[in-house]
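Okay, handing you the structure first.
The complex is shown incomplete by one protein chain, all other protein chains being positioned as in the whole.
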Amino acid sequence: MQIEHTNWPEVEKRLRSSTLLLLPVGSVEQHGPNGLIGTDHLVAEALARRVGEDLGELVAPTLAYGMSHHHLGFPGTSSLSPRTMILLVCDILSGFYRNGFRRFYFVNGHGGNDSSLKAAFSEFLLDHPDARTALSNWWLLPEVTEQEKIFFGDSNGYHATCGEVAVTWHLYPHLERPIAPGRAPDPHHEWPLGPERFRTLYPDGRMGSDPSLSTAEKGEVLFGIARRTIREKVREFAAAP
Amino acid sequence: MQIEHTNWPEVEKRLRSSTLLLLPVGSVEQHGPNGLIGTDHLVAEALARRVGEDLGELVAPTLAYGMSHHHLGFPGTSSLSPRTMILLVCDILSGFYRNGFRRFYFVNGHGGNDSSLKAAFSEFLLDHPDARTALSNWWLLPEVTEQEKIFFGDSNGYHATCGEVAVTWHLYPHLERPIAPGRAPDPHHEWPLGPERFRTLYPDGRMGSDPSLSTAEKGEVLFGIARRTIREKVREFAAAP
Amino acid sequence: MQIEHTNWPEVEKRLRSSTLLLLPVGSVEQHGPNGLIGTDHLVAEALARRVGEDLGELVAPTLAYGMSHHHLGFPGTSSLSPRTMILLVCDILSGFYRNGFRRFYFVNGHGGNDSSLKAAFSEFLLDHPDARTALSNWWLLPEVTEQEKIFFGDSNGYHATCGEVAVTWHLYPHLERPIAPGRAPDPHHEWPLGPERFRTLYPDGRMGSDPSLSTAEKGEVLFGIARRTIREKVREFAAAP
Amino acid sequence: MQIEHTNWPEVEKRLRSSTLLLLPVGSVEQHGPNGLIGTDHLVAEALARRVGEDLGELVAPTLAYGMSHHHLGFPGTSSLSPRTMILLVCDILSGFYRNGFRRFYFVNGHGGNDSSLKAAFSEFLLDHPDARTALSNWWLLPEVTEQEKIFFGDSNGYHATCGEVAVTWHLYPHLERPIAPGRAPDPHHEWPLGPERFRTLYPDGRMGSDPSLSTAEKGEVLFGIARRTIREKVREFAAAP
Amino acid sequence: MQIEHTNWPEVEKRLRSSTLLLLPVGSVEQHGPNGLIGTDHLVAEALARRVGEDLGELVAPTLAYGMSHHHLGFPGTSSLSPRTMILLVCDILSGFYRNGFRRFYFVNGHGGNDSSLKAAFSEFLLDHPDARTALSNWWLLPEVTEQEKIFFGDSNGYHATCGEVAVTWHLYPHLERPIAPGRAPDPHHEWPLGPERFRTLYPDGRMGSDPSLSTAEKGEVLFGIARRTIREKVREFAAAP
Partner (left out) sequence: MQIEHTNWPEVEKRLRSSTLLLLPVGSVEQHGPNGLIGTDHLVAEALARRVGEDLGELVAPTLAYGMSHHHLGFPGTSSLSPRTMILLVCDILSGFYRNGFRRFYFVNGHGGNDSSLKAAFSEFLLDHPDARTALSNWWLLPEVTEQEKIFFGDSNGYHATCGEVAVTWHLYPHLERPIAPGRAPDPHHEWPLGPERFRTLYPDGRMGSDPSLSTAEKGEVLFGIARRTIREKVREFAAAP
C-alpha cells in the first residue's frame, strides 16, 4: 500500500502490527540515446510498490532525484550533491521515526546513491539506536546479474544497461524506443568523473552496453526475479529481532 | 510530457524551442481522518502533468516531501527542514540549469513549502541572472477560492480542506472515504506550531474544515479551474521577455 | 525596556512574572531615491520599543540585517541568505530560551524576512515544545493598510511605499528628503527576482509608489495605528495559555 | 554617517571617493550584577559612530549579537554559534562588496567574537582578493589598557571590567548602577568554558573586576582615548595602498 | 617524498614535472582485542609512503580520522560524520589544487571511508574539470585477497582481519600482541549499524576473523603485494591523458 493513498488513522493502526516502511529511491539522469531519464526511479518505484503489495507493507513516496553529478553534461539530468542527499534522507527518516516507524528498507535504482544512502543511515543510526535501515541495489543482486549474463552476455554494460532498459519497457511498453545494434565504449578505470569528462569518454551516455538486445519480455523476467528476491530480503528484515 | 519518460536526445531537441520546466511539489502529511496523506503532492502532480500536456511542456518528477514539521505528531507524516528543502531545490534547479533549462515553474500543493521555495529561488537567482522562477499555490488562486466559497461556504477550512479532499476524490475515486458531518476547530492565530502543540489544538488534524461536504464532482470542477488558471499563468511566464 | 539597558539580576527578576521578549527585525536595503536604507529596521525597532514601553515588556536588540538579495544591485544594500538568517534566528531564540524566555514576539519591518522567520520558528519549535513564537508584519496589518488607502490611494506602492517613508520621517524628521511627484513602475508578477533583474525592472528602486505624497504627519498617524494594533496582539499573545 | 540614515544615491556618490565601511559588533550578554547586558555592542556602536563622524566615513548598522556561549547560564544572554557568526559576517561583507564597498573596518566590543570575525575575514578574502578587512578590539588597545591601569590598578578584571562599565556610564548616565566594593574571583586558566561551568566559577558573572571603582568621568576619558586611537587606525587603513 | 619534509620552492619545482599527489587516509577505531586502533591509517600511510618512494612522487600528510560511527561503542574510537569528511576532503583537494596539483590518488585503509571519499570527489570534480581523482582500497585488491585466502582461508574475516593485523605487525613488530585462537561471529547482513547495535552483535569488535593466524611474515608478503599493485595503478593514473 502506498502511504500517500492512506490517511493517518490507517497508518496509526498499521503501526501496531508493523513499523516497516519501504522507500524507493532513484535518479533523474540520462540513460543513453534510447533509455528513459527516469529509469532508475521508475524501476525502484515499481519494485517497492509490488513488494509492498506482496507483503502488505507500506511504501513511501519515491525519492526520484539522486546523486548524478557525473551525468550533468546531458540534457534532462539533475542531481543532488551528496551532502544534500544525506540531509534529505536523514530528515525523511527522522520524520517517519517521530511518529512510529522503526524499520526502513530502501529499494535503490541508482549506483550513485549508494554512498549517500549509507552515509545517511550511519548518521541517523548514531542517535536512533532502536531503528534499523537496509538497502537493496536491485541491479546488483546476484539473482539478477546471473540472468542478465544469460540474456546479454558481455553486452549488458555498466550504465544504461540492457537489463534496466528492458525492465522499463516491461513497465512502460509504450515508451519502448528501438536502437541500432552496437556496444558503447567500455568503462575506464577512472572514477568518479566530472560531467564534462564523462561526456568526453562516453559520448552517447552509455557505458559498455548494447540496449538493442533489450526486450520487454526479458525485462519482465528480470523484474520478476528482482521482485521475488527483494521480497524475501524484506521479509527477513521485518522478522529479524 | 513527463521528462522521466523521455531520453536525453529528446530533451536536447526540446530545449531548442523551450527552456521551460514544470515542477510539482507537495508534502507527505496527515490530512485529517479521511484525507489522503499524499493529498498535497498528488494534486500538484496531477495539475503540473495536465498543464504540461495542455501546453506541450516538460514536467519534472514530483518533489513529494515538503516542510511539514507541524504535522509530525500524526502517523504517516514526514518532513524536510527548511534548510534541507532550500538545498534540495537549489540543487535541482542548478542541475537542470547546467544542461540548458532557464525557466522553472513550480506547481505547489502545500502552504508550508511556500517559504522554503521562495528562499531557494532567491539563493538560486543571485548567481543565475538569466534564469526565471515562478510558483503557483493552486489552493490560493482567487478563481479556486471563489468556487470553494460557493461549494462549501465557511466550512472549507484551512487544512484538510473540503476543496483539496474533493480534488483527490476526483483524481483517485477508489480512495474516497466518507466522514461524518461536522466542522473541525477553527485555527487559532498562533503560527507556526510545534507538532505536539498542533495535535493538542487540532486533535484530528483538520483545521476548520468539514470534508463531509466534499464530492468527486466538486473536485472535478475545482481541478478544472486550477488547471485552466495555471495553464494561462505558465503560458504568460513562458512568453515573457 | 530594552534588554541591553538592563543587567542580569533585573532580567532574572523580570522572568518570574513574564517570559515574553519582543524582537525587532528589518533590513539594510535601498528604499528608492529618497527612502532611508534603514527604513525597515528603524521602523520595526521603534514599534517594538514603544510597544515594550506600553506593556512593560523587554525588547531585544534589533536584528538590522535581513533577506534582501533582490536589492543587492543598489549601493548600500546588504543581505543575509535565507539559510544564514534561519540559523541566526534559531541561535538567538535558543540562547534566550536557555536562560528562561518562552514567548518570542517578532516585529518585522521587511517582507523578504517573512519566509526565513517562519522557517526558523518551525525549526525551533520542533525541539522546544513549550516555547511560543509570533510575528507581526506591521505594514500588512489591515488597520494600517486601510489608513494608507485613505492617505495615498493607489500610489502607496509595494516597495519604498508612501507609508513607510512617511513613518521614517515621523521618527527621524531631520532625515526627510523631498522627491518630485510621480509613480514608480508597477510590480510585475515575476517574483522573486535576482538583483540585476530587479534593477532593470525597477530602475530607481521603488515599486509602484509615489513617496512625494508622504508627510511626517501621515507617518505619525500610521505609526500610532501600528503601535496600538501590535500592542493588543502582544497582550493577547502574552495572555494566551 | 550611519548608512541606515542615507539613501542609495547618496551611497553611490560616496563610493566614488571612499569604499570604506565601519562595522560595530558586540554581544548581548551578562556583565555582572550591575553592568549592562548590551555593554559590548553599545560601546562598539558609539565608538564606530563617533569615528565615522570624525572622518566622514559611513557606519553600518550594529551587529548586536555575538559569540557568548559561556555566558548563557545568566538570564538575558543570547549567543551565536561560531559557525553562524562566520556565515553572518561573510554574508554581510559579500552583500556590501557586491555594490561597491572594498574596505571593511570592524570595531569590536567583545572578546568572544575575535575568533569568528577573523575566521570570517579569511573565508571572505579567499575569493575577494581586492577587498581589505581590519578589526580593532577597543579594550585591548595599549593606549586604553595603560589608562585603565592608572585608574583601576589590578582591579580592572577580565569580564565586566571597571573600564567597560565606566564607558557605558559615560554613554548612558541614567543607567549608572552602584555596586558595593569588592573584587570578583580571578580568572582560572581554564578556557573556554561551558555555561554551567562558567557560572560555577564566576557566580555573579564578573571575572576579577571591582566595578565599584567605575565612574562616568573615567569612562569619558577611556572612551576618548579609544576613539582617537581607532580614528588614527582607520585613517591609516583607508589610506593604505 | 613526504610533502611535509619539503619546502615550497622544492614543491614548485616538482610541479613542473608532475602534478600528482598521494594521500593516505584511514581511521582511528577499534580493531578487536589485539588489533591496533590506528590499523587503518598506519597501513595506508606506510603504503602511500613506500609507493611515493618507489615512484618519486609526493605524499601528503595522513588523514588519520575517518568515518567510524559504528565503532564508537569501543574505547579509543573516534569518527567523522560523512558530511564533515566530505567537507574535509574537498577543502584539502581545493587547497592543493589552488597552487598547482591536478591528480590526486588516495590510498585508503578503511571501508567506512569509501562513501565519503567518492562523494567528496564528485563534489570537487563538478567545478574542477581538469582535475583527476582516484582511490585504492588496499584490502580489496584482488591480488591481496587471493593471498589472504591462501594464508587464512575462511578465517580472514571482515573487520580486524587476519590480513590487516598481520600487516601492522610487519610494520610495527614491537606492537605484536598474541591472541587465543578462535573465530569471531560472522557478519550479519544488517548494515550499517549504530554503535550500540554493533557492540551487541560483535562483542569484542572483530567480525568473522581469527587473528591468531596473523604473523609479521605473512604481513610482509601482503604489504609487498599491495605496494606493488598500487604502485602500478598510480603509474597508470599518472600517465593517463
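Lettered A, B, C, D and E in written order, each chain numbered from 1.
As a convention for this text, a contact is a pair of C-beta atoms (placed from the backbone, for glycine too) under 8 Å apart; a residue touches a chain by one contact, two chains touch by 3 or more.
Just so we're clear, the structure is a prediction, and the values are computed from it rather than from any experiment.
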Discussion item. What shown chains come into contact with the chain that's not displayed?
Written reply: D, E
Fill in: From E:80, E:144 or E:193, residue that would touch the chain that is not displayed
E:80
Fill in: Touch with the omitted chain, as defined above, among D:5, D:102 or D:128
D:128
Worksheet entry | Full-complex contact with the absent chain, from E:150, E:175, E:201 or E:240 | E:175
Discussion item. For chain D, which positions touch the chain that isn't shown here?
Written reply: 67, 69-70, 72, 81-83, 86-87, 112, 114-116, 118-123, 125-126, 128-129, 131-134, 189-197, 233, 236-237, 240
Practice prompt. Name, in rising order, the residues on chain E that touch the hidden chain in the full complex.
Written response: 2-12, 15, 28, 30-38, 41-42, 60-65, 68, 72-81, 83-84, 87-88, 91-92, 95-96, 98-100, 172, 175, 177, 195, 205
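In this text, only the chains that are shown with their structure count from here on.
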Worksheet entry | Partition of the remaining chains by touching, absent chain B | A, E | C, D
Worksheet item: Of the other chains, whose C-alpha centre is the longest way from the centre of chain A?
Response: D
Worksheet item: At what distance in angstrom does the C-alpha mean of chain C lie from that of chain B?
Response: 29
Practice prompt. Specify, in ascending order, the residues of chain D that touch 2 or more different other chains.
Written response: none
Practice prompt. Quick one: label the inter-chain contact graph as line, ring, star, complete or other.
Written response: line
Discussion item. Judged by the touch rule stated earlier, which pairs of chains are there in contact?
Written reply: A-B, A-E, B-C, C-D
